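Omission of a single protein chain aside, the complex is shown with its protein chains in their original locations.
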Amino acid sequence: MVQLLQQILNGLSLGSIYALIALGYTMVYGILKLINFAHGEVFMVGAYTGYYAAISLGIEHYGAASFPLLLALVVLLLAMAASALLGVTIELFAYRPVRSAPRLTPLITAIGVSLLLQNAAMLLFSPNPRPYPPILREVRFELGGVIVTNVKLTIFAVAIVLMLGLHWFIQRTWTGKAMRAVSVNLDAARLMGIDTNRIIRSTFAVGSALAAAGGILFGLDQIMVSPLMGVLTGLKAFVAAVLGGIGNIRGAVLGGLLIGLAEQLTAGYLSPDYRDAITFVILIVILILRPQGLLGVVRAEKV
Amino acid sequence: MDRRSLVSLIAALGLSVVASACKKVEPAAGTGSGSAGKPSAGEIVIGHYGSMTGNTAHFGQDTDKAARLAIEQLNAQGGVIGRKLRLVTLDTRGDGAEAANAVSRLIDVEKVHALFGEVASSLSLAGGRIAQRRQIPMVSPSSTNPKVTEVGDFIFRVCFIDPFQGKVMATFARQTLKLDKVAILKDVKNDYSIGLSDAFKVAFVAAGGAIPVEQSYSAGDTDFSAQITAIKGSGAQAIWVPGYYSEVGAIARTADRLGVKLPLLGGDGWDAPDLFKIGGQALTGSYFSNHFAPDTAAPKAQKFVADFKAKYAKEPTGLGALGYDGIWVLADAIKRAGSTEPKALRDALATTKDLEVVTGKITIDKNRNPEKSAVVLKIEDGKAKFAALVAP
Partner (left out) sequence: MRLARRLAVVVALGLTLYGVQLLLSGGVIEYVQRIILLAGINIILAVGLNLISGTTGQFSIGHAGFMAVGAYGAAFFGTQLAPGIAGALGAGAAADALTFNLALVIGAVLAGLAGLLVGAPSLRLRGDYLAVVTLGFGEIIRILFNNAQFLGAATGYFGDSPAGLPPYTNFFWVYAWAIAIVVMIRNLTFSQTGRSLSAIREDEIAAEAMATPTTRLKVLAFSLSAAAAGVAGGLFAHMQSGVRPEDFRFDKSIDMIVMIIIGGLGSISGAVVGGIFLAVSLELMRDLQQYRLVLYALLLIVIMLVRPAGLFGSRELSDVLRARFSRAPSAGSGVAK
């Protein structure tokens, strides 16, 4: 029983990170009907920005003492800003020019951008995995046999805060409302006077910022980061978005948590060898049985 | 419009091809590919194929650095049989097909007299088959899978093999650490890990020990909580983790985090400075087998460590030591053969006897493997310290 609770806890914390990344996928797909393959790399860049930010803020001088919370927050904000900038840049140079092209073209462009970022990162950051600086010094405690760490709690806290923030943003601000309008029908929104380009940019920015937060949390939790960390994790987050219903924000959160749980439980009770495969199996099953996702709606295709 | 875009596409393609053909870009220092074309008269060309990029770049780069140090020192003494040595390095990117391409290019284009490589056994196998077919002697510095030298009589190595390494650690666990139950956590994506794991299992059980549970992970994984949790409940007194340093460090941390305070045991795949950076305090009290101890007292090894530090401003790893020794063994064989003629060189390599090198004394046995000792290192205070020397 204790083991089950432990696996569930680990699964939910991993799932929260997937959820943060999935939100970016789902928002972009909602407005552009484009799978942003490069999103996993945005996540990776966020993690590395956090890494270098922490180092330049002198984390190595703290030794055994804790890194100040204020500086940790600065690191987080810097990473989110950097990723937002990257996301917007990608949109501007790689996606916008092909927005009106047949569906295949932006897909291939997205794959190209993803490959470019992965390999550029391997050149710049060296391909070896490296340990994440202890932006949060780990404190362990036991709750009835289950090991909980402050890192896990932080993941939940940050994820919840960001998701609530996103919810408030989408529902209560003008830009958020515009985003919702654009995702329903881009042309109609433009006719209503909405600057669709600006909204698309904002969507990329917000999604990328969330992914960056996910990146830092991932680094804190999993300790190891590498230039290719975005490939598999990004793919899993994408599956999470599809599972929940792509284009649906609540779906992305639900999907993320479910994928995290499935992965952890598979690793714990079936075999760790299949922890990655289970995500793909879920993808195939959901696309065959319920392609619109758990919370998605079926859209009739007009001929 | 259509014509213009076609032209620009062809231009882009042509440019990329021309850019590469120009060979103006010099790869990072230490991986110099040398110039293509005939070697200058009398030179002895050794072709090194290793992973200079990719996620085992560490291994190839360390080996290459040490090899270059050896070549430099040999050339400073006037070369071998009156000829200077030159090392040509090609990148395998950690890929089997690339390794085969690299070896074929080294033989056909660079016209090497001997091949040097690889670290990863599967890559040595890929390259070795070509070397054997073309009858060019090959010395692997660090491939520990027994199959590598089974490919043929032109393939040699200067490191111990996995069955021996597994036995060393199993014996150490049983006799020195007095352990009865050791859990296994191996990397299923890595044939080195699987081979070493099996060797340990066989030896440990034969010595009367038991393996209560066997778990696995894949290289690149970052989350090991599931496996550690399973090991926690198994009653094991230690964990055998014959993987590469990047995952081992993370495994140690996970174990520490989950309150599992068992010592970890491992093999030479642990050997990298990053191991301590990643594993931190969690690794204290763990042991691993290796080819040489950095705090060794042996004068030849000490000199090597000092020379390496002087040239590269960092301490060498076991792989570096083996890289150095591999070149030394080749040089010694060339000296004894008196030429670089492939069959003569092969025979000279096969008769290497009692050669004093950094990692001990090497005598090549009839399977073209060296008979030499292994060291067991203990990790304390973030460093690896000598714990025991085990002879074959």
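Here are some notes:
By written order: A and B. Residues from 1 in each chain.
Convention: contacts are C-beta pairs under 8 Å (C-beta built on N, C-alpha and C of every residue); 3 or more make two chains touch, one makes a residue touch a chain.
Keep in mind that what you see is a predicted model, and the values were worked out from it rather than measured.
When the whole complex is considered, the residue among A:27, A:44, A:78 or A:113 that touches the unshown chain is A:113. From the options A:75, A:267 or A:283, the residue with contact to the unseen chain in the full assembly is A:283.
In the full complex, chain B contacts the hidden chain through residues 5-6, 8-10, 12-13, 16-17, 19-21, 23, 25, 27-28, 31, 33, 52-53, 90-91, 93, 95-97, 100-101, 104-105, 107-109, 122, 125-126, 129-130, 132-134, 147, 150-152, 188-191, 194-195.
Residues of chain A that touch the chain left out of view are 33-35, 94, 97-98, 101, 103-109, 111-113, 115-116, 118-120, 122-123, 231, 235, 238-239, 242, 273-274, 276-277, 280-281, 283-284, 287-288, 291, 301, 303.
Operating definition for what follows: only the chains that are shown with their structure count from here on.
Our note on geometry: chain A versus chain B, Cα centroid distance of 37 Å, whole angstroms. Chain contact summary for the complex, chain B toward chain A: residues 53-55, 57-58, 188, 215-218, 220-227, 229-230, 233, 246, 249-250, 253, 257-259, 274, 277-278. Residues 3, 6-7, 10, 14, 122, 126-131, 138, 140, 142, 147, 149, 222-224, 226, 228-229, 232, 264, 267-268, 271-273, 275-276 of chain A touch chain B in their complex.
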